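What follows is a set of notes on a single structure, which appears directly below.
Here the complex is missing one protein chain, while the rest keep their positions.
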Amino acid sequence: MSVTQVPMPPTPKWGMVIDLDRCTGCQSCVVACQAENNIPINTEEAYLQRRAIEWIRVERYWEGEFPNIKARYIPVPCMHCSDAPCEPVCPVFATYHTNEGINMQIYNRCIGTRYCSVNCHWHVRFFNFWQPKWPASLENQLNPDVTVRTRGVMEKCTFCIQRVNHAEQNARLDNNRAVRDGEVNTACAQACPTRAIVFGNMNDPQSVVSRAIAGTDRGYQVLADLGTNPSVLYLKKLDPDAPAQSGA
Amino acid sequence: MATHAEHAHGHRRVQRTWDLTPQQVVTDGLQRIRAAGSSYRLALIISAILGVIGVIALIIRPIIGAGWGDRQAWTYVAATFGFLMSTVGSAPCFSVAMRLTRGHWRRPVNRLAELWGAGLIVPFILLVLLIFVLPNTEGRQTLWFGWWAAPYLWDIVMMLALTICGYGFLYVASLPDMAIARDQVERDRPGRFTRMARGFRGTVYQWQIIDRGVAYLGALYILLYVGTMTVMASELILALLPGDNSAIFPAAYTVAGLESGIAVTIIAMAVFRRWGGAGEYLESEQFFAASKLMLALGLLWFYFHWTEFVIWWYGRTPRELSLLKVLYFEPYFWLFVIAFACMFLAPLFVLVWTRIRMGIAGPTVAACLVVVGQAVDQVRLMSASFSIPNIYEKELSIIPNAYIPGVFDILLYVGLAGGAFALVLLALKVVAYPSIWEITAGLWLRARKQYYKTEVTLIGKPN
Amino acid sequence: MAIRSVLGVFPSLDSAVAGVDAITELGLGREDYDILTNAPYPEGAFGEEAGMHRLGLFPLVGAACGFSVGLLITGGTQLAYPLVTGGKPLFSIPPMFIIMYEGTLLAAVLFTVIGVLFESRLPRLGGLYDPRITQGYIGILAFPEESLADRAAAALRQAGAEDAILEPRRAAGGAAKARTQQKGAGA
Partner (left out) sequence: MQERHHLPEDQIIRDLLRPVVYTSTMNWVAFIVLGGVLTAFVFAAGWMFYWGVGVTGLNRPNMWGFMIVNFVFWIGISHAGVMISAILRLTQAEWRRPVTRAAEVMTMFSLMTAMTFPFMHTGRPWRTAYFVFPYDFWRGIWPDVRSALVMDPSAVFTYLTGTILFVFVTMIPDFAILRDRSTGWRHGLYRVLALGFRGQERQWKMQTISGFLLAAIMLSIFVSVHSIVSWDFAFSLDPVWHSTVWAPYFVIGAVHSGVSAVVTLMALMRWLFKFDSYLRPEHFDAIGRLLVVVGSAWMWFFMLDVFFDLFRQDPVDLVIMNTRFFAWPYVLLLAFIFIFGYFIPVPIWLFRRFRRNIKVMFWTSIMVNVGMWSERYWLVVPGLQQKYQWSFDWTSYRPGPIEVTLIIGSFALVGTLLLVFSKLFPPIPVWDELEGQRFAGEIQVGKRTVPAIVREF
């Protein structure tokens, strides 16, 4: 079968910028992620067991002593490290790196050694300790584009891979063009009321996410000295009184 | 793979040592003390000249420009220190290890291993000089955690204790032979043996003291040696390399030291066999057993370095990558290759064959290569650590270029090693070889016996 | 000429050595008799055994095989399924080395054990044996010419054997084969 060769569009590198100066700690990203990605309901019991699953979580730290105390928030999704320490430890290739810079998790392959979680220093890999259950009323709201995981497998933020794939499919059908900026967005970025989270193609200098990081000197990576080169970048909080919070 | 059993029915040559009479052992042991040979004198003169050259180089070098304060200029002093610690310093440990195994083959070898300890004063003096260029513990990586007078006082104390213990070990282990020399050689005019042997008459009590003294001093020596090497590896190398907290390194450094300690002992065995008239005492059994141990330590050398490498390879943090570069892959790559070939590949591929280990030449060649490898490896390590300009970083940001030695550096390295060797040769003036009392004690514990159609050796194992 | 084996069962070491002398007088060489014991005696107690063996070769061959298989598996899987993990090279040598090391040693062990069985001619099927040997009796298994067999048995008995068992008479070819099997090709 001969097909007219259409040049392949340049490979994107998906990335995220989180502006801590804009983050209010409202947790809407957490809720959006929960709804989008079929994450089991985190009951009180799950929290008490320290086994809650939140692909993105908002960590809250206190700064200062009592009267002058300040709350600091840092939303933490998977960093999608370029040299992710969690990947080479998996014996069955259940996690690997796509050429679009996404740290992928393949649930079918996973046998649950939990080594990836042990070697993830951002604590963003979650294990299904129990068989996930939804109340009957919620069973019909599960996202059909996202696998429902069983017990005994790891899961984590996928940069809403179902949305990325969808956008790329559309672009491919549309004369194999590149995905345009704004065509794909993660649930957390979409839900963020203050636009603190921006998602997009890091390889495209014109994308919102590239411009967000290019136009500032506040950018940093969390645990940069591990040399894993995360794809999620943070912008420091601007604070006239206190030194900027670094690295959570 | 080599086995004892192949040994067992390969040749049935029986070592001649155990058929000697005690009188012959005494005669052989006192031979050199009665009349030192010309080759001995020649070796002593050459090594003494080397020593003088080394001392001159050591003094002149800072005067003609290198200066006292520049740490990098002291690279080769540190390398000499490390090299001597790994050879003359570690050989007595080999003696202790042999005593622990309680084999009879060790008896002619012990004295040779202990003898190297006579050179210990040289590394001690070098450390006293080096201590002035070491940074204080403020703000740098350190084992001492703000101890009083650390690191200066404690480094010196450890090294001093090691030196004293080494000389003490040599003295106690050869005291009975000094008494023999006192009675046999200096019967008419009391000399150095009379002074050194004191009142040793060989009473049961005195023998107990000797036995215990050798055992305790030996155990103490090993403990001190391991401790000192650990501390020195951390002071001279790890502490000067920003971000290097490789815990295996002191162990690897010590094991490399022990390996070359056995190597120098094997070389000494070969020399004594060839030129020292000890052919009846040092036969394939000794070379076989000593080289087997050297092979084992060579394998350990690789194992320890491999674990360090593979952890860093998996870790891949910028800190670890820069350390891999500075120590192994960038400026000192070829030095590492030589050390790797000499310290691991040579023992492995030469000594893995039983037939080679049964001979004399194979182990000797391997031992010489190990000593060369050790010398090169010390240069690699000390050059890497002494040329870091800013040791206070969290991780090494710039990999410095290789340190190229000057003429004085080389002269110093060779000269001081020769000087230590001269001291070892000098020690032979008061220490008998072959060691009379140990070999004689072994004579009683071997017997040949007819067992039906074959002849077997009985080896006594007194507890 | 056909061989017919004889097994003399001796109650003590002294009588067994006498038995060895007796059959040596009959003209049997060292390769014509074998000693069966329940534990090793110092080598050569019954005369030097001249058997060659190639046991040392087995682990070397095994190591070579294991190394190659390890190389194939580790190299092949990385090339066949090139997935990037953790920014490591697609063809990572250090981990290969570790698994190849295990493969080398595994095959070396397997081959050594095969070698031990092969060189000791195990498993053995048939051949003369007496359960008293594991009680501490010493068996002298002689392989005389068929014509000498009865005399050998008598000599063994004379030397102090409690029993001398003669192999049942067989076809000539079969007996010769039995001898090779019992003694081993290298003997």
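Should a chain be cited, it is by its letter among A, B and C, assigned in written order, with residues numbered from 1 in that chain.
The criterion applied here is as follows: a residue touches a chain if its C-beta (ideal position, glycine included) is under 8 Å from a C-beta of that chain, and two chains touch if they have at least 3 such contacts.
Note that the coordinates shown come from a computational prediction; the quantities given were computed from them, not determined experimentally.
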Practice prompt. For the chain that's not shown, point to the residue among B:83, B:124, B:171 or B:249 touching it.
Written response: B:249
Worksheet entry | Full-complex contact with the absent chain, from C:6, C:22, C:133 or C:155 | C:133
Worksheet item: For subunit B, which residues reach the chain that was dropped from this view?
Response: 1-9, 11-14, 100-101, 141-143, 145, 223, 226, 230, 234, 238, 243, 245-251, 303-304, 307-308, 310-312, 314-315, 317, 444-447, 449, 451, 454, 456-463
Fill in: Where the unshown chain meets subunit A, residue by residue
49-52, 59-61, 76, 85, 88-93, 109-115, 117-119, 121-123, 126-131, 150-154, 223, 226, 247-248
Item to complete: Could you please point out the subunit C residues that touch the chain left off the display?
Response: 34-44, 46, 49, 51, 53, 55-56, 59, 73-74, 77-78, 80-81, 83, 85-86, 88, 92, 95-96, 98-99, 101-103, 105-106, 108-110, 112-113, 115-117, 119-125, 127, 129, 131-136, 139, 141, 184, 187
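Everything below uses one rule, namely that only the chains that are shown with their structure count from here on.
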Worksheet item: What is the chain whose Cα centroid lies farthest from the Cα centroid of subunit A?
Response: C
Practice prompt. Provide the C-alpha centroid distance between subunit A and subunit B, rounded to the nearest whole angstrom.
Written response: 57
Discussion item. Taking the mean of the C-alpha atoms as each chain's centre, how many Å separate subunit A from subunit C?
Written reply: 65
Response to the item:
Whole-Å distance, C-alpha centre of subunit B to that of subunit C, is 44
Discussion item. Show the residues in subunit B shared as contacts by 2 or more other chains, in ascending order.
Written reply: 314, 316
Fill in: Touching two or more other chains - residue numbers and ranges from subunit A
83, 88
Worksheet entry | Footprint of subunit A on subunit C - complex, ascending | 81, 83-88
Fill in: Complex contacts: residues of subunit A adjacent to subunit B
83, 88, 225-227
Discussion item. For a test of understanding, state which residues of subunit B touch subunit A in their complex under the given definition.
Written reply: 314, 316-319, 321, 394-395
